[in-house]
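Here the complex is missing one protein chain, while the rest keep their positions.
Read from first to last, the chains carry the letters A and B; within each, the first residue is number 1.
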Amino acid sequence: MTEIRVEGGFAEDNDADEVVVGEWIFEDGAEVNADDVIVEIMASKVTMEIVAPVSGKLKIAAQTDDLLKGGDLIATIE
Amino acid sequence: MLPSTDQQKWIYQNMLVSRFFEQRIMALYMEGKQPVFDLAAGPLPGEMHLSYGQEAAVALCAAVEEKDWLHAGHRPHTLAIGQGVDLDEMAAELLGKKSGLSGGRGGHMHIYDNRVNFAASSIIGEQMPAAVGFAMACRARGDNSIAISVIGDGAANQGAFHEALNFAAVQKLPYICVIEDNNWAVTTSKEQSTAVKRNSDRASAYGIPGAYVEGNDPDKIYEASMVAFEHARSGKGPYLLEIETIRMMGHFHPDPAPYISDEERAGWVDCVPHYAERLVEQGVLTAQEAEEMSATAEAKANSAIDAAVSADYPQPEEALEQVFAQA
Partner (left out) sequence: MAGSSRRLTIGRALREAVQYEMTNNESVFMMGQDIFSFGGVFGVAEGLGEKFGPQRIVDTPISETGVIGAAAGAAMAGMRPIVEMAYVDFIGVCFNAIANYAAKTHYMSGGQFKVPMVLLASTGGGYSNAAQHSQTLHGTLAHMPGMKVVCPSNAYDAKGMMHTALRGDDFVVYLANIQTIGMMMLGKPLPGTIVDVPKEAYEVPFGKAAVLREGTDVTLVGTASAVHDSLKAAEELEKEHGISAEVIDLRSFVPLDRETIFNSVQKTGHLVVSDEDYHSYGVTGEIVASVAEMDPTVFKKPPQRVAFPDVPSPFSRPMEQFCLPSAARIKQAVLDIT
């Protein structure tokens, strides 16, 4: 199982140290390929695309509009 | 000729007012826009283009006379302050309040104050032909007044640049085109978009004089402006004046400008504290006086912003008014 977490360090460029989970591109349980963009997360100055590091089944761990901090779990791929 | 000490103090005072004003604007702008950035949200919605780092341009306003006209673009704050636009009403306009310059209709990118012959609007380059028109009226009045348009380096690639300068030159109008060269048009550098190294070199294409002022230096800007304005006032026709400056806060707030290299940033000198240092060094101001000017400017900016924050919005239906002068 591969974990996908929010990277730290974005806080340097942003006024808040939180990010907001945007739209999920795939549904919970969907099969994804490595390099597929799976979700966007938004901070005050940047929008980051989160890409699946491996292929497999997506398990969503944070919902759209959830506030996350660096290190928080976004999803896992099995 | 360089500015007198009184003029230097005037210039510095206005640079300070602009700086403090924009610092309040920056903070107010980000209210309501976090953690997810949404232009529509907060007390100051829409786009915001700061003059931060470009305050030295106000020195050209020290050479402007009351009868002269000035048209700016989408980055108008410092120039508006230099031209004498009512600061309280400008702050109210930025917040979309009824007591704003345009009753809330224009906002940050459309600042007008007909009491001081100032206009600013947001389509790149449109201020040039308009200022040429102002110059036609100046000529008709016969009072040696002039009209100035202030554009950025990016706007010099607009067709209107060519047309405005050519037409003004043919007509020998008292028109000054000032270019604030901050090297960037949103994320595109001048080198990437412009076929010549300096836009002031394009003056020869119109048979008019062009000058380039280096260093974001208020005293040099004033000096060059006086030469340019004198040229126009004496009936010799238009003048192209380019001033080097630094856009320190990105194209719009809060653009972190990742496309500007660390190398370029390392060369930046903030003109506001730099001018203060010079004035104290030259004995124009004591350190104490500089502090007092700072406090005065900050108080003025705060007063304008605070009043704007608590001012009333217009009624929604007022949107339908002021389309025409006569129904």
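To be clear about the criterion, contacts are C-beta pairs under 8 Å (C-beta built on N, C-alpha and C of every residue); 3 or more make two chains touch, one makes a residue touch a chain.
Predicted model, so just to flag it, every value in this text is computed and none were measured.
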item	value
Absent-chain contact - pick from B:47, B:264 or B:298	B:47
Sole residue of B:155, B:168 or B:208 that reaches the chain not shown, by the stated touch rule	B:155
Which of B:3, B:106, B:174 or B:218 contacts the chain that the document leaves out	B:106
Positions on subunit A where the hidden chain makes contact	22-27, 30-33, 36-37, 42, 46-47, 55
Touching residues on subunit B - with respect to the absent chain	36-41, 45-47, 93, 96-97, 100, 102-110, 121-125, 154-155, 157-159, 185-188, 192-194, 259, 313-320, 323
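To be clear about the criterion, only the chains that are shown with their structure count from here on.
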item	value
Subunit A-subunit B separation of Cα centroids, rounded to whole Å	42
Subunit B residues within the subunit A interface of the complex	30, 33-37, 254-256
Complex interface listing, subunit A residues touching subunit B	13, 15-16, 18-20, 42-45, 67
